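Below: one structure, written as structure tokens.
Only one protein chain is missing; all other protein chains are in place.
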Amino acid sequence: MGTIPENLRDAVAKARVDVAALHAELPRWGLVVWTAGNVSQRVRGEAADGSEDLLVIKPSGVTYDELTPESMVVCDLEGTLVDGDRSPSSDTAAHAYVYRHMSDVGGVVHTHSTYATAWAARREPVPCVLTMIADEFGGEIPIGPFALIGDDSIGRGIVETLRESRSPAVLMANHGPFTIGKDARAAVKAAVMVEEVARTVHISRQLGDPVPMATSDVDSLYDRYQNVYGR
Amino acid sequence: MGTIPENLRDAVAKARVDVAALHAELPRWGLVVWTAGNVSQRVRGEAADGSEDLLVIKPSGVTYDELTPESMVVCDLEGTLVDGDRSPSSDTAAHAYVYRHMSDVGGVVHTHSTYATAWAARREPVPCVLTMIADEFGGEIPIGPFALIGDDSIGRGIVETLRESRSPAVLMANHGPFTIGKDARAAVKAAVMVEEVARTVHISRQLGDPVPMATSDVDSLYDRYQNVYGR
Amino acid sequence: MGTIPENLRDAVAKARVDVAALHAELPRWGLVVWTAGNVSQRVRGEAADGSEDLLVIKPSGVTYDELTPESMVVCDLEGTLVDGDRSPSSDTAAHAYVYRHMSDVGGVVHTHSTYATAWAARREPVPCVLTMIADEFGGEIPIGPFALIGDDSIGRGIVETLRESRSPAVLMANHGPFTIGKDARAAVKAAVMVEEVARTVHISRQLGDPVPMATSDVDSLYDRYQNVYGR
Partner (left out) sequence: MGTIPENLRDAVAKARVDVAALHAELPRWGLVVWTAGNVSQRVRGEAADGSEDLLVIKPSGVTYDELTPESMVVCDLEGTLVDGDRSPSSDTAAHAYVYRHMSDVGGVVHTHSTYATAWAARREPVPCVLTMIADEFGGEIPIGPFALIGDDSIGRGIVETLRESRSPAVLMANHGPFTIGKDARAAVKAAVMVEEVARTVHISRQLGDPVPMATSDVDSLYDRYQNVYGR
């Protein structure tokens, strides 16, 4: 186990507080059961290439009632434990891969939220048929590849899919959604929104076909929401 | 930023309390996620033409945990901020348009509640197949046009649709429900009820066709509920 | 307004406490929104023919947050107010009719719970395909006639349907479930169970046909549950 550099201690302490609090949003919005799901946030080091960055993430197998700032664990961007009493989440390698390869990303969330995962099991993207999807995702919500845990496959699948999309969410095949954001809070928001729109479009599709939106309308809504509205 | 006229200060203060409290009903009944959704209430000025009226509405991008009377914002009926520390909801223009053009309306609510939005995505009205729909909506719940945010399109679509209907709810195409009432509380009730009946009729339709109700029965129920029952 | 006879005052006071508390079970189990739904309980008078009996019920249009023993209202079995500060629920006539015509019934509940109402809108009984349905309902859950509020039609429809069934629940066409029991608590239990089984069978049917149960197995389960298990 490494040590947290002196210059990052305050930022890590703050990230522990934020990440612990944001985990409570996952059960609150019905995105997780039992101990499933995890939120992480990047803590930027001084090196411009990100090589000194750290991430704060949930420990493995801990219930949502037990999550405190102190129980959060700190890893480097290879996923190696730097500080914490417990093992990091078994999804840490995927989070770390995203941070290594997407320098703008400051937060990552993974859940198995029901409706998003249902689309993922069919490997079918969620079509952009709601103004809310245009606002938040800028088009359809894409499917990532099927990938087994244990190496870089999941992380690579997330990054390759999201690089070709405006969506901050990817539905990993037969697995569930991963979302990104400028910080953990934005990634949690995307996790909440992806489930909400996956659910709404699913329900709409049950009784017929939602009316498609014109690409120009989608672009217009996305641009306004991201720029005028000020995210 | 303007100022609130002396003669409206007490009424505005009371509306801030009411509107803040009514926002809590939206997550309570599962109508919203994250910061989505907004409730407004008209405060009537002395001018008979409504030109001095104000509206109290939720600020933009604030979570449901942070909503206090003080954080509510006050606008005139052009949607211009009159009092408040934050920007008004990005849907304020639509609320203001409704108040300018429907003088009986004292409250407006907008959500993206799941089942109502699912019907809106298919641009299909909710048929009147339940006594509860006859009571509250007096017939089918209509679809409004597809309209982009940014000008008067949404407000105009709401008003034009509701003027041709007894329903206090309109499902804006690919977007979600707007509801009206004599005050904010009545509009919130309509928002709760439109989701409930959209959900029930959706579920009923999944396994077959609900039995239609005779128009005379719908009229009889609506008249009784609105008059005898005393709304 | 009449007065409560001296000899029934303690029993009425207890029924007010019970009925107020049981109303809280309706939102708890997701059976109602806003002010919909009502629970009543009979208070037996001395006359053997029930002519002195009273019923305690929810007042009209009161939210679930405001329900206290004091706010409950007392009516005779014609539905006339005997004691209380507010109007009785607009469904009181139906409750009263049931008590007048089914002397064993001590409690009645009415909701518009979603899945039960969805079957009611199709006028399709819930088939007995679960051991839980055999236990609690002794067979399919029947549909009652379409009836308008305002006279004895609803009450008569409930009674005529339930007299031909072992089920303590009837799904009134295009309206919603009414349930009965030996007291208000048993009727609330039936209201909870009818929604639960209506939901489970609905979901099962969405992907195919539930396997029917033999009538002899249904009878055996019902007999055991009602007798051995000791309800």
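So that you can tell them apart, the chains are marked A, B and C in the order they are listed, and the count of residues begins at 1 in each.
In this text, contacts are C-beta pairs under 8 Å (C-beta built on N, C-alpha and C of every residue); 3 or more make two chains touch, one makes a residue touch a chain.
Keep in mind that what you see is a predicted model, and the values were worked out from it rather than measured.
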Which displayed chains the unshown chain touches: A, C
Residue among A:9, A:28 or A:122 touching the omitted chain: A:122
Contacting the left-out chain in the complete assembly, out of C:72, C:105 or C:129: C:129
Option touching the unshown chain, where A:112, A:156 or A:182 are the choices: A:112
Touching residues on chain C - with respect to the absent chain: 29, 129-132, 189, 192-193, 196, 199-201, 203-204, 206-211, 213, 217, 220-221, 224, 229
Positions on chain A where the hidden chain makes contact: 33-34, 36, 60, 90, 112, 114-115, 117-119, 121-124, 146, 148-150, 173-176, 202, 205-206
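Heads up, the rule we're going with is that only the chains that are shown with their structure count from here on.
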Touch-based graph of the chains, sorted into line, ring, star, complete or other: line
Chain copies touching (chain B, chain C) - same or different residues, decided at half shared: different
Chain separated most widely from chain C, comparing mean CA positions: A
Chain centre separation in whole Å, for chain C relative to chain B (CA means): 33
Centroid distance [mean C-alpha coordinates] between chain C and chain A, Å: 46
